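Left out: one protein chain. Kept in place: all the others.
In order of appearance the chains are A, B and C, and numbering begins at 1 in each one.
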Amino acid sequence: MIYSNVFLLLKKKYLYEWKQYTQHTFVKKLISNRLLEEKFFNYLKQDYLFLIQFSKAWSLAVIKSDNLKEMKICANTVNGLINFEMDLHIKLCKEYGISNKELFNTEEKNKNIAYSRYVLESGYSGDFLDLITPLIPCVIGYAEIGNNIKNYKPSNLMYKTWIQTYSGEEYQKISKSVGRLFDNAVLNRLGKNFYRTRKWKSIQKKFKTAIILEIDFWEMALE
Amino acid sequence: MIYSNVFLLLKKKYLYEWKQYTQHTFVKKLISNRLLEEKFFNYLKQDYLFLIQFSKAWSLAVIKSDNLKEMKICANTVNGLINFEMDLHIKLCKEYGISNKELFNTEEKNKNIAYSRYVLESGYSGDFLDLITPLIPCVIGYAEIGNNIKNYKPSNLMYKTWIQTYSGEEYQKISKSVGRLFDNAVLNRLGKNFYRTRKWKSIQKKFKTAIILEIDFWEMALE
Amino acid sequence: MIYSNVFLLLKKKYLYEWKQYTQHTFVKKLISNRLLEEKFFNYLKQDYLFLIQFSKAWSLAVIKSDNLKEMKICANTVNGLINFEMDLHIKLCKEYGISNKELFNTEEKNKNIAYSRYVLESGYSGDFLDLITPLIPCVIGYAEIGNNIKNYKPSNLMYKTWIQTYSGEEYQKISKSVGRLFDNAVLNRLGKNFYRTRKWKSIQKKFKTAIILEIDFWEMALE
Partner (left out) sequence: MIYSNVFLLLKKKYLYEWKQYTQHTFVKKLISNRLLEEKFFNYLKQDYLFLIQFSKAWSLAVIKSDNLKEMKICANTVNGLINFEMDLHIKLCKEYGISNKELFNTEEKNKNIAYSRYVLESGYSGDFLDLITPLIPCVIGYAEIGNNIKNYKPSNLMYKTWIQTYSGEEYQKISKSVGRLFDNAVLNRLGKNFYRTRKWKSIQKKFKTAIILEIDFWEMALE
């Protein structure tokens, strides 16, 4: 499954960290049905708060876009997140026994703040690539995790649903589209020899930082 | 036709400027079929560039939102603009003989830059109200103009279509929804006695500046 | 020692968290000379990276200012940070055996990222108060800590210097000036009854979040 060529390069460079993230204990416990529900609820509630900031990051990407095509892809992502994913998330939480009140009053934990604000600030202070790069480990990481674990069938229906969501056709499609957006954004801005530019160094650094912040996001859920 | 109560207050305060804007020679010539097509084409081409910045301003409003409800309204506006209005605009221009190439290569004129960048900068440097306030004269102004001139039937089909667009049900509905967003945003942030707050002074000033920049937008088309 | 009246209100509301922060084990160990030098070096290196983001936050405050007086205070803070504090920090580190190379290549830890990016993003997405509020626990917190521990004289010269810096006249003066800036900014924007406004709620929340992120900053040093 190839989501993006530029992503592949970055993943290879930080393979150690990438595995720590995509093969995290949280995921291992989830697929083998050993994850305490309480930890999964932690995750779901923090993820709700993350989705809000994530939608804002994609809205910022509309502004940072260079052309109408980029604007469209980013705006569609915002639309999907705010009008579908958010509602689905709220609905699922309710089904699982997390009331709206509990969900909406969840306090954002530091490790959640760290990742989302890192992305947003990188976007505000930088350009389109500074914003998109640290989003990639999230978008494509979840797609890869979903694909890795698609054959696991934990008895806990919540975990099964989670696996189906991220391994499912729709999410895989979105991730490939974001991967293409990333590839094109890099090529259009930095050219074919992008890996020789100075910007590439800062892209690499931001990609790595984002992975490490994502690892902490799993840690947070298990705490 | 009441679009927004807060807007009404602002309009009354700057009624002189408001009339200069909404009853501008450009509009008068258009409804009486005396507008040179060349001027209308000027307008259409600059308006295309404006729509891009306008979509970015609404994307910024998603980020500056305080709650999910505001985020949804702003995201829906972005979606409508980028996925429908932009395409419609391009299509109409083509029908009228403005090729895509000509449209996409149009140079943004200073008076166009002035308004859109004023709005965006006010949003970046300020809060939700600093961003929405200077957008109101545009959104509701066009609705009011449309409503004022809905019974005019210039023989030029381009002008007829323009009148129908802004007097039409869909645009009127959008404007009322933006008007409600504005009213609620002011009440939620500044309270019932908003007109006594210091923020109200800067809102008034920004509203007035936006009207004056809108007047220059018409002027630009006639130059 | 009263740095700011608005700050006092906020401190009282979150006194439990405030004590966790200002009386943190890191500080207790430092004053009693029990802090491992290795932990202090951790702190110094991360603090260098923090100072860069901190200077950027104060630069953003210049842009978010409402008047020339606010602009001046913020610009002077930037100037002090970039032209004096940064150089002093680099010089001290060198004296303590942390080479420039080691200092400049330090990797920013997640708990460092969390606080600085929270502040910057809050500033970018919000107004002057959204930016200044989460800076207050840092600026005034260190002044209060300095004042609390001014009579301790650990034998380790590095720790003695640290105490002298934050309890010293110059830093105390800066903190009071920032405290006044905060008081005036709140009064000018929200009025005398600021504690009844909706904005006050979000100011409280941001103040609390900033304290909790500051606690994690000490934790990070001890890890």
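One rule holds in what follows: a contact is a pair of C-beta atoms (placed from the backbone, for glycine too) under 8 Å apart; a residue touches a chain by one contact, two chains touch by 3 or more.
The structure displayed is predicted, hence computed values, not measured ones.
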Candidates B:N110, B:N151 or B:N193 - the one touching the absent chain: B:N110
Among B:V78, B:L120 or B:C138, residue touching the chain not depicted: B:L120
Which residue of A:N147, A:N188 or A:Q204 touches the chain not shown here: A:N188
On chain B, residues whose C-beta touches the chain left out of the figure: 56, 108, 110-111, 113-114, 117-118, 120-121, 124-125, 209, 212-213, 216
Missing-chain contacts mapped onto chain A: 63-64, 66, 124-127, 130, 188-191, 197-199
Sites on chain C contacted by the missing partner chain, in the whole complex: 52, 55-56, 59-60, 62-63, 68, 71-72, 75-76, 78-79, 82-83, 86, 120
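Basically, only the chains that are shown with their structure count from here on.
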Chain separated most widely from chain C, comparing mean CA positions: B
By count of C-beta pairs in contact, the leading pair of chains: A-B
Chain B-chain C separation of Cα centroids, rounded to whole Å: 43
Computed distance of Cα centres, chain C from chain A, in Å: 31
Whole-Å separation of chain centres (CA-atom averages), chain A against chain B: 35
Touching two or more other chains - residue numbers and ranges from chain B: 63
